[in-house]
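The next block holds one structure in the form of C-alpha cells; read it before the comments.
Of the protein chains in this complex, one is absent; all others appear in place.
Naming follows writing order (A, B and C), and every chain is counted from residue 1.
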Amino acid sequence: MIKIGIIGAGRIAQVHARSVSAHSNATLSVVSDPVEQAASALARANGARWTLSADDLIADPEVDAVIICSPTPFHAEQVLACAKAGKPVLCEKPIAMDMDTVDQLEKDLEGLNPTVMMGFNRRFDPSFAKIHSLANEGAAGKIEQVTIISRDPAAPPVEYIATSGGIFKDMTIHDFDTARFFLGDIKTVVAIGQNLDPALKDTGDFDGAVITLTNAEGATATITNSRHCASGYDQRLEVFGDRATLNADNIRPTTVRISNGTVTDGQDPYLDFFLARYEAAYSVELDEFLSAIDEGRKPSPSIEDGRKALELAEAAEKSARTGSIVTL
Amino acid sequence: MIKIGIIGAGRIAQVHARSVSAHSNATLSVVSDPVEQAASALARANGARWTLSADDLIADPEVDAVIICSPTPFHAEQVLACAKAGKPVLCEKPIAMDMDTVDQLEKDLEGLNPTVMMGFNRRFDPSFAKIHSLANEGAAGKIEQVTIISRDPAAPPVEYIATSGGIFKDMTIHDFDTARFFLGDIKTVVAIGQNLDPALKDTGDFDGAVITLTNAEGATATITNSRHCASGYDQRLEVFGDRATLNADNIRPTTVRISNGTVTDGQDPYLDFFLARYEAAYSVELDEFLSAIDEGRKPSPSIEDGRKALELAEAAEKSARTGSIVTL
Amino acid sequence: MIKIGIIGAGRIAQVHARSVSAHSNATLSVVSDPVEQAASALARANGARWTLSADDLIADPEVDAVIICSPTPFHAEQVLACAKAGKPVLCEKPIAMDMDTVDQLEKDLEGLNPTVMMGFNRRFDPSFAKIHSLANEGAAGKIEQVTIISRDPAAPPVEYIATSGGIFKDMTIHDFDTARFFLGDIKTVVAIGQNLDPALKDTGDFDGAVITLTNAEGATATITNSRHCASGYDQRLEVFGDRATLNADNIRPTTVRISNGTVTDGQDPYLDFFLARYEAAYSVELDEFLSAIDEGRKPSPSIEDGRKALELAEAAEKSARTGSIVTL
Partner (left out) sequence: MIKIGIIGAGRIAQVHARSVSAHSNATLSVVSDPVEQAASALARANGARWTLSADDLIADPEVDAVIICSPTPFHAEQVLACAKAGKPVLCEKPIAMDMDTVDQLEKDLEGLNPTVMMGFNRRFDPSFAKIHSLANEGAAGKIEQVTIISRDPAAPPVEYIATSGGIFKDMTIHDFDTARFFLGDIKTVVAIGQNLDPALKDTGDFDGAVITLTNAEGATATITNSRHCASGYDQRLEVFGDRATLNADNIRPTTVRISNGTVTDGQDPYLDFFLARYEAAYSVELDEFLSAIDEGRKPSPSIEDGRKALELAEAAEKSARTGSIVTL
C-alpha cells in the first residue's frame, strides 16, 4: 500500500484523490492547501489528514509519494523538495511557467536521481493509448500526419486567463505532449493565434489557435484549439500513416440516438470537460505512477517530456506573436 | 438496343421509364395507359409513342420486351399476353391479389416457356445485394437470424388501402421476398397485426405488423412493418450468422452531421420513400432484366418467387387474423 | 453507512461486492457461501467477514440489508428469511424456477411488508434508462414497437444449461423485464425456439429464440436471442414511437476506428459480456436499492416485476414447445 500525499485541494486534486482512494495499491494519507477549508474538506472526504504546508506534507513520514496539484509557479520548487526527500512525485502540467525555471530545476535535480512523472493524462486515455499501441504494432505503417482537435466547452473566467500562462502553456500543452507521443522530438513550430471571443479581447491571450509541428523525418502534427465549443468538450485524434488511418472520437455518456422529423441518429452531448472526459485516463495514469514506484523504475512521461512540451508552448507563442516559423 | 414497352403511366412507371432512358442498351418505345393524359405525358417526356391499350402495346412490333406497371388485378392477364406474344416481361409486385389467380396463371403459362421477372427491387439494392454476396461468400457463416425493419414515412390515403390487398400483400410482400432471398423457402409464419393509427381504423387493414418466419433449417426472419415513421422511410436489414453480423442502414442524401448545444452528430432525414431510396435498385433490376434477355437466360426473381411471396402474405394474413402459427 | 451482507460468492456476487465497496453510503459486512474458499476470498478482498451459512448472514446484527446472489432455487426461501428478519433485500434474477414457488412466496410474504428489489440491471443501464426517461418525457410519442437484440458472446457449458431453467428463464428473463419496462403488462406471447448449435443439441434447450409480445394497447416488443455471437456480447434496444425512434447501441472499450485497404472505420469488439457491459448498471442499481432503504420507500423493480417476467418466460416456453400464441 503506497501512502500518497496530495499538494493542493482544487478541482484536479479532487480527481486524483478519488483515483487514489479507488486504487487497490494506494491510500490517501495527507492533503495540503493554504486554504484550510479546502484542505480539510478534501482530506475528510477521503479519510486523510490535512496540513496548510506543502513542506510538512513532503516531510511527513506517512507520505511515500506525492502528487502535485498546486498552481504552476510552485511546481518546480515542490518537485525539487520531493526529490531531496527521496519521494517519487507525479506533477501536474505544465512543469513551470518558463524555460529558465525548468533549466534551473534540472540543474538542481542533478545527482538526486529523482522519480518524477508529468501529469500528461492524454497518454493514458484508453482511446489515445490504443491508437498509440496500434501504431507501435505497425498497424498504421509510417506515421505521416497527426491531426488533433482540442476545444474546451467554454472559456474560463478572464481572471483565470491572466494567471494561466496563455493558451499554449495552459491548454495546448497537453496537445504538444500528444504530438510528441506520436512524433517524438519536434523540429519546427508554426502557430496562428486567434482573437475571436469578445469577452476575452482584453486578456491579451489568444482564444483559438492552429499549430503545425514537424519532426526530423518530415511528419506533421496539426493542433486546432478553441477556448469554446458549442457542442461541448471536443477531443479528437487522427493518426494517418502510410498503411492506415486511426481515429479516436469524442465520448458520450450513453449510446442513445434519436431519429425524428428533425434529425436522424442525433446523439448525446459529449462528456462534460476534462474531469469526466479523462476520468479513466487519470486513473490509468495513477496506476502507471504507482507501478513504476513498485517496480523501482522511472515512470513516463518524464520531466524531460514536461520540458519539451513547455519548449513547444514557448515556440508557439513566439511564432504566433511574430508571424514566423520557429525552428528548435 | 432493346425496345421497351411500359404498361401503366403512374409513379412506378415513371421510375422505370427513367431507368430505361438512361440505360445504354434500351430505349423506351411505347407507353400504354387508359388515361391518355398520363400515357402521353410519360411517352413525350421520353420520346416514345403511346396507346390506351395494353394489348396494342404488347402486340406492337417495335416492342421487344414489356414492363408491367398496371394495377395488380391486371398483372396475371398481361403477363400471359406477353408470354403468348413471346415477349420477355418484368412485372411489378405482387404477381396477383390471390393464389388462385397465380395457380391459373402458372397453368396457362405451361408450354409457353415465358421469360418473366418479378419486380422485387430490394434484391438489387446495392447494400442488400452486397450483404447477399458477402453471405454467399461465407462471410457470415451459417445464417441464423434475419432482421428486417421496413417502415413507410406516412400512411397512404384510406382509399388506396381499400384496394391495396392489405399490408401483407402491398407492403410486406417486398420483405417476404427479402426473407426468401436469404433463407430460401419458408416453413412457418406467425404474424402480429397492429391497429394503432386512428386514421386507418375503419379500413379493416393493419397499420403495423411483426412477422416471424422460419425455414426448414430453423433459421428465422423477423419483419417489423409500420405504415408510418416520424424519421422517414426506414429500411434496414441485419443478417446474423455464426461467423458475423452484416447490417445495412438507412440512406441519406448527404453525409452532413451537425453538433451543437442540443445534439451531436445529428444527421439528415433519410431519402424520402421508395422512388428515391431504391432508385439505384430499380436501375440494377432493369439491367438484370435486359442482360437476361441478351444472354437468352431466365431472369431472377422469377414468377415462382412472386408466387411464394404472395403465399407468405396470405399465410401472414391468416396468422394475424386467427392468432395462430401457420405452417406451409 | 448501510452494512451489506452478500449471499453467494460467485461471479455476480463479486460484481455486487465491488459496487458496495465503491459506494459512499455502503460497506460490505459479511459474505456467505457454502464453499468456504469462495466466501473467504471474496470477503478478504473487501475487508469483510464470511460465513458458510446464509441464515447466519441474514441474522447477523452487522447486516442491515442483503444481496442474494445464490443459485435460483434458494432465492425464494432467502427472500422470505430476509423479510422475516425485517431486512431489505436485493435479489438476483429470476425470482424462482417456477410460478408455484413465486405464488407460495407471495403468500408467505403477506403481512410482512417486505422491502424486496429484483436485480433486473438493464433498467439501470445508462443508455436504456436514458431511452426510458426520454420516452417518459414524450420524446418518442406513443410507443408502438420495441426491438430488443440480446445475444451472448458464447454458449455456456452444457452442464450450466442443464440447471439454468432454460433460455427463457435464464437469458430472456432480462429482456422480458425490459419489454415490460417500456410496454407494461403483456397480453400475448409467441416464441420461436431455435436449435442451431450442435454442441447444445443434447441439452433439450433452445440456443436461439425470437419472441414477440403485445400489450393491451397493441404495442409490440420483439426479442431476438442467441447463445452465441461472433462479434461479442450484442445488446441493443430500439423504441419506435409515433414521434421518434430511440436506439441504444453496443458499447466498446474505446472510440478507436481503423481505416485501411481492407476496411474503413472498423471498430473495437464490444465490451465483453455482462460484468463489463453492465458494470455501470449494477452500480446504479445498487444506488437505487440503498436510496430506497434510506428514504424508507419500496425500490423498483419489485418482486411483482420478478413474478411477471417469470410468467412471460413460462409462456414463451409453452409457445415455443406447442407452436401456438399464448394469451395471458
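In this text, a residue touches a chain if its C-beta (ideal position, glycine included) is under 8 Å from a C-beta of that chain, and two chains touch if they have at least 3 such contacts.
Keep in mind the model is a prediction, meaning the values are calculated, not measured.
Colleague: Sort by label and list the shown chains the missing chain touches.
Modeller: Within the full complex, the chain not displayed touches A, B, C.
Colleague: Per the definition of touch given earlier, which of C:T27, C:S231, C:S302 or C:S324 contacts the omitted chain?
Modeller: The one listed residue touching the chain not shown is C:S231.
Colleague: Which one, C:T101, C:S164 or C:Q267, makes contact with the chain that was left out?
Modeller: Missing-chain contact among the listed residues: C:Q267.
Colleague: Which candidate, A:E77, A:E144 or A:E288, sits in contact with the chain we can't see?
Modeller: In the complete complex, the chain left out is touched by residue A:E144.
Colleague: Taking the full complex into account, find the residue in B:K201, B:R243, B:R297 or B:R321 that is in contact with the omitted chain.
Modeller: B:R243
Colleague: With the missing chain put back, one of A:N46, A:T178 or A:T212 would touch it. Which one?
Modeller: Among A:N46, A:T178 or A:T212, only A:T212 touches the chain that is not shown.
Colleague: If the missing chain were put back, which residues of subunit A would it touch?
Modeller: Contact residues on subunit A toward the absent chain are 141-142, 144-145, 147, 149, 151, 188, 190, 192, 194-196, 208, 210, 212, 214, 217-220, 222, 224, 226, 228-231, 234, 240-245, 323-325, 327.
Colleague: For subunit C, enumerate the residues touching the unshown chain of the complex.
Modeller: Residues 230-232, 250, 252, 258-261, 263-270 of subunit C touch the chain that is not shown.
Colleague: For subunit B, which positions touch the chain that isn't shown here?
Modeller: 22, 126-127, 130-131, 134, 139, 243-251, 253-261, 265, 268
Definition applied: only the chains that are shown with their structure count from here on.
Colleague: Relative to the centroid of every protein C-alpha atom displayed, which chain's own C-alpha centroid is closest?
Modeller: Located nearest the centre of all protein C-alpha atoms is chain C.
Colleague: Quick one: report the Å distance separating subunit A from subunit C, using the average Cα coordinate of each chain.
Modeller: Here subunit A and subunit C have centroids separated by 40 Å.
Colleague: Counting in whole Å, what is the centre-to-centre distance of subunit A and subunit B, each centre being its mean C-alpha position?
Modeller: 57
Colleague: Which subunit C residues touch at least two other chains?
Modeller: As it turns out, subunit C has residues touching two or more other chains at 243-245.
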